[in-house]
Structures are given as structure tokens and as C-alpha cells.
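Only a single protein chain was left out; the remaining protein chains are all shown in position.
Think of it as A, B and C in the order they're written, each chain with its own count starting at 1.
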Amino acid sequence: MKGKKIINSPERLIPEIMEGFLLASHGALTQVPGANALMRSDMPQDKIALVVGGGSGHEPMYTGFVGDGLADVSVMGNVFAAPTPDNILEATRAVHRGRGVLYVYGNYAGDNMNFDIAAELAQTEGIETRTVRIMDDVAVARHEDRRGIAGAFYQVKIAGSACREADTLDDAAAVVEHARANVRSIGVAVRAGSLPETGKLTFELADDEIEIGMGSHGEPGVERRKLPPADDLAREMTRMVVDDLPFRRGDEVALLLNNLGASTLMELMVVNRTVRAMLDDAGICVRRTDSGAYLTSLEMAGFSVTLLRLDELLAHHVGSPCRSLGLTQGIGA
Amino acid sequence: MKGKKIINSPERLIPEIMEGFLLASHGALTQVPGANALMRSDMPQDKIALVVGGGSGHEPMYTGFVGDGLADVSVMGNVFAAPTPDNILEATRAVHRGRGVLYVYGNYAGDNMNFDIAAELAQTEGIETRTVRIMDDVAVARHEDRRGIAGAFYQVKIAGSACREADTLDDAAAVVEHARANVRSIGVAVRAGSLPETGKLTFELADDEIEIGMGSHGEPGVERRKLPPADDLAREMTRMVVDDLPFRRGDEVALLLNNLGASTLMELMVVNRTVRAMLDDAGICVRRTDSGAYLTSLEMAGFSVTLLRLDELLAHHVGSPCRSLGLTQGIGA
Amino acid sequence: MSTLQDVKARLQAGCAAIVAAEDRLTEADRMVGDGDHGVGMARGFRAAMQALDTKAAATVADLFRITGVAVLSTSGGASGAIFGTFFMSAAGSLKDDRIGNEAFVAALEQGLASVKSRGGAGEGQKTVIDALVPAIEHARQAGGDFQTMLEAAAEGARQGVEATRNMRGAAGKALPLGDRAIGHVDPGALSLMVFLTAFARPVADE
Partner (left out) sequence: MSTLQDVKARLQAGCAAIVAAEDRLTEADRMVGDGDHGVGMARGFRAAMQALDTKAAATVADLFRITGVAVLSTSGGASGAIFGTFFMSAAGSLKDDRIGNEAFVAALEQGLASVKSRGGAGEGQKTVIDALVPAIEHARQAGGDFQTMLEAAAEGARQGVEATRNMRGAAGKALPLGDRAIGHVDPGALSLMVFLTAFARPVADE
């Protein structure tokens, strides 16, 4: 089976998406001149800057989360390809306001190298950067190898709030590192998406199979199996997330049920019951639930479960006001 | 090909979705005792009530749009099946505050009959109701036969605001009728969704075909054709919507790009450019853009384009503050 | 003439036949609607079976009303309203503990009238009405006993279903199909036929 997409041509895709976002933002976003990057139009003069980004195909992540209280600019790579250093550097220059720049992005070889090169180039221009890589995917055993998946949502939210409030770049980075130490996710794939350039499915999965732990580019997970009842699947995924940190009795958490693309809110709500029942049993209290498409993988069917352990600091930053195409909370009209 | 869903059993699906929504709402929603209906927990004492609902499978519509400034209660039928009169009646009683109840739902035989029966039963209990059916789908020629599709989003938003502010039930109904007279939509299907009960796809579409005008239950549209470039498709759909009302030079509009399920935000943004270029050419000014999954059709791939002509009244009600699982705007934390 | 007991057994048989025909009804709805007709009908008529089993009935009207209420409050969708309304309304005149040919025909007519006014559809619009009308016609013209009349009604419904095959979509979810609905029977009409056919089968004495 091949993909079936409403696009014009793969070559024009990224500029066209960018134009679409710009128009949909009604002035809230501005293109960084000459770069595949969208920044907030109301970038304050005196702010620690937050640069996020990665390969495209995960919308609304990251561009949907650019705005007050969130990221200042999103750098958009080609589909599933980390952005290039020159695009990252342009974005960095565009939002730098003299107080340093925080890079937050998923822990993938491509992103790491391209952002690192950009950071070194920025350094030569006297722009100080710090980097916090998102690595919440418990499907990968070794901690340093972990991929960034839907936990990106909470980390960008927290980073945006911290960069608005922190005194120094190091302080802001420390908050996001603290968030990273407290966020864990696991995904499941139900059906593959397809790459616009090749039209090919990113993986093969039998009609009655799912794969637990599949990454957001179709990278392999931990187990392939027959489609189980939702409750069994939700229990297993919750257990994997809880055991990993581990989350403990008495913990308060935020819960994100992320649609990878073609799953339905209906399914997420069915799963939500079981996740909550498991957490209740474990004495873990859910303070906030986010559900919907936050970090997708093209039109992959599947979802992920993310838990963020909240302390006073993280609860504050997750709950603080923000405004963007993808999330608006606590801000007057 | 069959559907592949993360559920437990079709029989338990609706109560399970309801439970999932309740938990995700963290107290903002309450179940109407004994009914498949969720109401806002903060229902004010002295308010014209707004009851919405329909078959399930279109989430977040309608339950995602229950809350302050939106609907007061959502009645949830089985998948693609209008809710039963007793459920509607229970929901009606639960939110009735002595100032009458407005019913807003899609124009389908099943919904019409079940809501009408409920209205008659409510009448016998001294509860006054008014009904405004959503009928924005320009794919159906005869106006009175038109189906309600994604335009439901603007109509529920406007109805919620009007029921909060209007002096009388008739005034509120008049506002929603005025909105109905100014909203038009057209959808396109790219790939079928599947019913949880049967596992079967709701329609067959060749791998290189799309169907313009397909309804949100897989009802036939106006034309089946080879997958065109996004720009051609967007131009044609925009033309159908614009010509129908017709929208005219100088009009100001709100634009909704609705994901029917498995399409990507990427695709919506590509389409957005062309819709905007067409409207620009026609001298129609877009004041607000909503994009994402508002009224889905299970995991159908495809999208719809909705235009709402704004005058001062409608601009006010679309823009007024609201809070719900699916949409929050202009309300402090 | 038929007794309360007999009518109850026939209603049960009708409900059971709908439940058994679920897939066939759904398949019919896939052709001209949204593919859920059997699902909703089975849900409603399974509930009706249970209600008939457990609820006390003193008159034939009670039996029809029990059936109608169960369907109306369980099926949902267009068919829930249509069939629920039909049974509840048909109940209206059956105030006795037995039922004869004339009363039966009158009940069907009352049901038909309510279905028409509830849904706003008329004959020839490819709905349940197009099975109901010939069923009533055949029943009215049938000489003979209650059993003979029921068999005539079932045959009328069967012919009605066949006639819907040549109708364009003009109501419900088949409406937008228009001419493309031609060649397929109406799911709701099919349901009525399935029900009446089972209802007309003589009940074995226990």
C-alpha cells in the first residue's frame, strides 16, 4: 500500500507548510528571513530565547507551539530530517536578545549534530547557547540513547515558561533538565504513515499486529504482537512508563495521551480510563490531562502515553499562561 | 481491508468513552445520571440551556465543546447513531434552569426525529425548547436536505455564547439561525474509516481516488476523481463554498480547516495557502483561522473547508471567551 | 383472533429474527447509508426481547408499547425513532387482551400514520414506509383467519422491499445518493419484512 496525500510536490512541501502556518497565525508568526523557521512576531526585547525544531512530519510539533510562554522560534527541517545548521543559526540570530539562547529538541543523531554545529557557529558570533535534548522514550534501554517523543510537549511548555521567567540562561536550562528528569513516555504503532517523498509506508505491520515502543519515525520498538484489547495495552504501557522513572505512590503527575496521527480521540478516551485506573491503584494522582495530536508521525495510527512528575516548580511552568496555534491557556482575549 | 482499533468491545465503547472524557475533564464535566450525556459541572443557575449531541465517532464534536461559552451538555449516541429520546430528555432536564433549552445538532433524519420526540416529551413537562439544525454541507443540493458537518463548530461556539448572553430563548435561537444562514462547508474523503461494531470500512475508494462532498458518515458526495494536486483540490472546494452562499467581495469570514481524522496538519496547511489565495482574489478577508480535528469521521482521511461570514454580531460570538476540552480561548487560568 | 400469549410469542420471534439478521441489515445499509442499520436494530430488538420477557402485559397494547419503548430508548438513529414510534403508536388501539384481523390492520395503519408524520417522508422515498404500505394493503385484502392475514402482510412487505430496489434515495442517509441508490433495497424496509415474516410464522404450542 502506498501513501495518499493532499500535497502539491514533495520539493515544495516545507515552504508551503510554512506559508500555511504563517497565514493561519494571522500575524502572530513571522518567517525568519531566508530560513525555514517561524518565530513569534511579538518577541520581547529582553528575553532568554528558546529555539526548538526538528524534522517535519510531526505537526503541530514544533511550529504549533511557538508563541508567548512557549518557543520563540521553530526551525523546520525536511520531513523526518533534522534542520540544517545554517537554518538553526539564522533562527538563533533572529531571536537572540543578548541573554542567550536555549536549544530544546529531540535526541536524534541528526538533530544533535546539526544543532551542535549551529551552537558552535553561534558561539563564534558571541551568542551563548545551552542545549537540553528531549529523551523521554522508555522503549530504548540505555538512557543516553533515548529518543525524544511526545514528552516534547511538556518540555517545550516548561522551557517556554522558564525562558520567560528565569534570570539566566543557565537557570532556564536547569529547569528544563529538571523536567527531563521527570518525564517518561511510551508509544504504540497501529498502522504506518508514509513519506511524502517516496510514498512508501515507513514500516510494515500486519493487519492484526501492533508494535509497542515504536519511535516517531517508525523506528523499531520493543515488541510486536497481536492487537490486544485496549485495557491490556494501556495497562502494559502505563506499567512501562511508571516502572521506568519510577513514579511512586504519592506522586502528582500530568498525563499526556498523544495521538500519533490517525488514531481517534475515542480510542484515547478508552485508554485514558485504564491509565487512570492503574495510576489510582499505584497511588499516583493525575493533576492535569492533555489529549489529542501534539507530536504526530505523519498519518501513523497509534498513540503514546506520557507522564510528567510534578513538583511545585514544574506544576507552575506547565500551568502558566501561553498562546500559540496548538495550545492556548490562561491568556485573555 | 478492515479497521484496526484500540478498543475493548463495541458494546462497552460509549460508556468507556464517556468515562475517559470525565476523567480527562478533571471535574469540569459531570455525567447526567443514567444517561449517555456529559454536562458542565459549573452550570449556572440562571441560564438559557444549550443541548447538543448526535451519534458518536465525530470526537471531539460534541463532548469536547461542553463548557462555559459553549454547550451545557452533550448527548452521546452510539457510533453514527443519533441518541435516543430518553437520553436527550434526561440531558434536557439536567441543564434546564427555567429559561428554556436550545437544541443544536446536525440535520440527519435520525437526529431530527429523536430530538423532536425529546422536545415533545420535554414540552409535556413544561420545558420549552427551540431547535436549530446544522446544515452547512453544500454537497447536498436541496437546502432543506443539507447535512450538518464541520460548520457545527462555529454554530456550537456561537450558540454557546448566545445562550450565555441572550435575554430570551427565542433571541438565542435567532442568533444561531443567523449563523446558520452564513456558514457553508464542503468536505473531501481520501480514505475510509471503519465502524467499531463491524470492523468494516464505511466506503470503498480506490488507492488513487478521492471523493469531493463525502458526508461525515461516508455518505456519497458529488464527485469521485483521481487524487489531484492539493492546489487544484483546494481551489475547487473553495469555489464550491464561496459560490454557494455566495460569499462576496468585501465579506469578512472565519475559516475552519477541519481534519476528518487521519489527515495531517501538514496537508491542512498546504491547503490553507490556496484557500487564502482564492479568497484574497475574491476580495474576501479571513479574520480568523481554526485548523485541526474538530468534527471527525472515525479515522477517515480527508478534510473540510468551512467559511462563516462575519458581521459584528457573529464576530462577537465567535470571538467570545470559552473553555472546554476541545477549545479554550480568552479565559484566564 | 390471537391471544395475548400468541402475540407475545410472535413479537419475540420478530425481535429474534431482527437480531439474527444483523449482518444482512448492516450490509444493506453499507450500500445506501452509513452501514450501521443492523447494529442499531439488533441493539433495540434485543432490548425489546428482554423487556417482553420481564415486563408484565395485560393487553396487546402493552406488548406493543413495551416493544416500542425498548426500541426507541435503545436503538438510536433513524431506525430507532421510526420503529419505536411505529410500535408505540400501533399500540394505541389494541386495548384488548386479544387481537383480530381488523384491529391488527388498524394498528398498522396507525403506526404508518405516525411514522409518516414523525419522519416527514411519504411513499416512494425508499424507506420503511414502502414496505409498510403494501403490507397493510395485503393484510386488508386477505380473507381468512389471523394467520392467513399475517402471511399476506409479510408477503406485502416482501414485495414492498423489492419495489424499493428501483427507487432513488429521497430520505435519510440514502438521500444524497439519489439515482445511485437504485439497485439496492432499503435497509429499513428490509427490517420490516424480516420482522413481519417471523411474526407471521405460526407459533408452536408448548
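As a working rule, a contact is a pair of C-beta atoms (placed from the backbone, for glycine too) under 8 Å apart; a residue touches a chain by one contact, two chains touch by 3 or more.
All figures in this text were calculated on a predicted structure; none of them were measured in a lab.
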Ask   = Relative to the complete complex, which of the depicted chains are touched by the chain excluded from display?
value = A
Request  = Check the options A:Thr129, A:Thr202, A:Thr289 or A:Ser320 and report the residue that touches the missing chain.
outcome  = A:Thr202
Contacting the left-out chain in the complete assembly, out of A:Pro15, A:Pro220 or A:Pro246 = A:Pro220
Task = Name every residue on chain A in touch with the hidden partner chain.
result = 55, 77-87, 108-110, 113-114, 116-117, 139-140, 145, 147, 195, 197-198, 200, 202, 215, 217-221
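Definition applied: only the chains that are shown with their structure count from here on.
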Task = Determine the centre-to-centre distance between chain A and chain B, using the mean Cα coordinates as centres, and give it in whole Å.
result = 28
Inquiry  = Based only on mean CA positions, could you tell me how far chain A sits from chain C in angstrom?
reply    = 54
Note = Residues of chain B that touch at least two other chains are none
